[in-house]
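Below: the structure, in structure tokens.
Every protein chain of the complex appears in place save one, which is left out.
On to chain A.
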Amino acid sequence: MPVRQLRNDPDEFVAEALRGLQGAHPELVHCQPDPAYVLRAQPARRAKVALVSGGGSGHEPLHTGFVGAGMLDAAVPGAVFASPTAFQIAAAIRASDRGHGVLLIVKNYTGDVLNFSIAAELVADEGIEVGTVLVDDDLATEPAAEGGPGRRGTAAVVAVEKICGAAAERGATLAELVALGRRVVDSARTMALALAACTQPGQDRPSFDLPADEVEFGVGIHGEHGVGRRPFALARELVPQLAEPVVRALGLASGASVLAIVNGLGATHALELSVVHQELSDYLNGLGVEVARSLVGPYVTALDMRGCSVTLLRADAELIELWDAPVRTPALTW
């Protein structure tokens, strides 16, 4: 028996969800059916560099929920956990280009990197200027040696989209946005754990089984195994295990200031995420690290995975100011 989900035909899952997104937010987004991409309902008021992101579906509200003023100009959804096609991405780039160039924000996965690169080649031949920011924040996939695919892109992509989106609204050039995006990626790292794996549409069981007394540590956002299992424990014991490697990787010391993203992986209750955030703040305060801003909620999900990720971004006045700038999208508004 396939796991029960509120859907119709699995092949129409993403298309129907896109129609639902537009129906719920007609003033914010416009969904193109084929090739599928999501545009702002109203283009930016001033001509500016356009921001385009995308990737497999199943991570909602990423990326389609972040289309709107102050963030993305277009998002390109693939099938569940599969890259969008180069053809789709190129169509979204053409539709959002206002003549000032297009910034592509790409999570580091082989299919996404390839299809975004090909789309960039296609539109470059048509005279559209394109720059790319590759997001690779996941510490669990820190390469041991040269030559592999490198770290995966996970929740730091939200910070890249928000911060670059704000800078683009203020008139930053494509080159400035590429540099800014890379600075955000270099300043951010993420670590995740799962209490239960996710189930793909039409499958009858989760992608892996976990004993009741263990958690999967270092998971990604596609239901893949993590890097190891650890004993299940209270939040006050588990959260420092997530935060400690991130603090170490970023070299955060007393006096540092961070933006913290406590991200639910899809089926984690808001009460749990609030507790995780509290434990994270306590841990960081104990180290003398200030939590300057926080984002807590399910923003980069892995279908119905139970668990969370912790992202820290080394903050400075410029990044905080851009983070605070107004944003109005289906999933993020202030």
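FYI, a residue touches a chain if its C-beta (ideal position, glycine included) is under 8 Å from a C-beta of that chain, and two chains touch if they have at least 3 such contacts; residues count from 1.
The rule is short, and it goes like this: contacts and distances are computed from a predicted model.
Student: The chain that is not shown, which UniProt protein name from "Acetate uptake transporter", "Putative iron-regulated membrane protein", "Dihydroxyacetone kinase DhaL subunit" or "Polysulfide reductase, NrfD" does it carry?
Tutor: According to UniProt, the chain not displayed is called "Dihydroxyacetone kinase DhaL subunit".
Student: Of A:18, A:122, A:196 or A:313, which one is in contact with the hidden chain?
Tutor: A:122
Student: In the whole complex, not just what's shown, which of A:64, A:85 or A:108 touches the removed chain?
Tutor: Missing-chain contact among the listed residues: A:85.
Student: On chain A, where is the contact patch with the chain that was removed from view?
Tutor: 35, 78-79, 82-87, 90, 110-111, 114-115, 117-118, 121-122
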